[in-house]
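Take a look at the structure below.
With one protein chain held back, the other chains of the complex are shown just where they sit.
After this line comes chain A, so read on.
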Amino acid sequence: MVSQPTTSSGPQFECETGNYHTFCPISCVAWLYQKIEDSFFLVIGTKTCGYFLQNAMGVMIFAEPRYAMAELEEGDVNAKLNAYDELQRLCLQVKKDRNPSVIVWIGTCTTEIIKMDLEGIAPKLEDEIGIPIVVARANGLDYAFTQGEDTVLAAMASRCPAPQEVRSEEEKKERTGGLRTLFSHGKKDEKKAGPAPSEYVDHQPLVLFGSLTDPVVNQLTLELKKQGIRVSGWLPAPRYTELPIVEQGVTYVAGVNPFLSRTASALQRRMRCNLITTPFPIGPDGTRGWIEAICQALGVIPKGLDEREQQIWDALRDDVEFLKGRSVFFMGDNLLEVSMARFLIRCGMIVHEVGIPYMDKRYQQAELELLDRTCRELGHPPVRIVEKPDNYNQIQRIYACKPDLVITGMAHANPLEARGITTKWSVEFTFAMIHGFTNAHDMLKMVRKPLDRNNALKSLGWEKLIQEV
């Protein structure tokens, strides 16, 4: 599999016009309200925001979601109405109907433009109604898609309590219950399932950040447990009242997703945490790098990782065999692109271009290093990373390089398919479980699926389905 290593000079960075399609960052409410069970998300914006949410979230809107629009009317925009009074009225309504443990205000483009002082209003209103109000400015002026989660978690980071603030034993247990579903029930299971608590190595407290579905949280927590590392909490926790304890100057933090750079810096600067720079646990290579970096930072010697990684690669043999030599083009819209590209190059794929909305080279440093190393080891030419891409130009490049697969948003997928170019919707990777050793196969299955399907239809000769003018 390893060909002649080339002298790689690291990834090539470019920046285009920023004219690309992506989801508005307010979309983060869709998965965060489900993740944080006792929250209520109030998006303060216009009909445009509401229309996006109700269409993008499809059927979820019908399940009585714990989110709503505070729809701005003309009187709000020209300041005929007082923002404080209006928000007070709406939040009291929310309190009455749902009684959440936290209300998250999502600031939008409009609140930015009319300079509504959400950060100023929130603390006063919070005192008045007795429910914490967290303000996140997840707007399309500044951010793309998954960065919405980043703004919410960055705002929530400062709500993590210090150890002296948590007095009762019960609350302490709740807030350190990263494995709530594992440990809070059936103590006896634990003995058989893994090492007893005493078998944890003595290390500084570790808090992980990034919203993942509960099964993936459990999987990654168990993976670290095998190294004797105890996860003392997750940001976000399943409930707002269970936000992890953060001890200034002591707690170590590590991210699980590449789009969390503001959260990382909020934890580092405001909460004085020690940030562990890691590659992200996507693919067996990334997961291994992630665990190694955490072990190293906490002074733990990793054990059995070689075997563990190899065991997953063995299980992936068929997929890797299939994908080897095929090429892929990332148009870029969710910031997972670099980690995914790195994993796919390790699988033997050729990456033409990695479009990405925003590149934080400091936060993604370890990931970029792993990408570079992967390229060297597999003899892949330096990867072209295009920040703020221009979709029109990208499509011209796609026509020129004819990739086997384009990973793109839904605006371009059907038109590209009609032109005989195989595509995979990028959004699926955001919502599917792709992290850790356990889910590596699922991610490759998603990458394979369009290729398998189009192979299955190949004999029909219906590749191009547009009429040439």
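In this section, a residue touches a chain if its C-beta (ideal position, glycine included) is under 8 Å from a C-beta of that chain, and two chains touch if they have at least 3 such contacts; residues count from 1.
Just so it is clear, contacts and distances are computed from a predicted model.
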For the chain omitted from this view, which of "Light-independent protochlorophyllide reductase subunit B", "Multisubunit sodium/proton antiporter, MrpF subunit", "Cytochrome d ubiquinol oxidase subunit II" or "Electron transfer flavoprotein subunit alpha" is its UniProt protein name? "Light-independent protochlorophyllide reductase subunit B"
For a quick check of understanding: of A:C15, A:I114, A:A162 or A:C401, which residue touches the chain that isn't displayed? A:I114
Which is it among A:K173, A:R373 or A:H441 that touches the chain not included here? A:H441
Specify the residue from the set A:K47, A:K124 or A:R159 that touches the hidden chain. A:K47
Tell me where the left-out chain touches chain A, residue by residue. 18-26, 44, 46-48, 50-52, 54-56, 58-59, 61-62, 65, 68-74, 76-77, 81, 86-87, 89-90, 93-94, 109-110, 112-114, 139-145, 181-182, 185-186, 189, 192-194, 214-215, 218-219, 222, 311-312, 314-318, 392, 395, 409-415, 418, 437-438, 440-442, 465-466
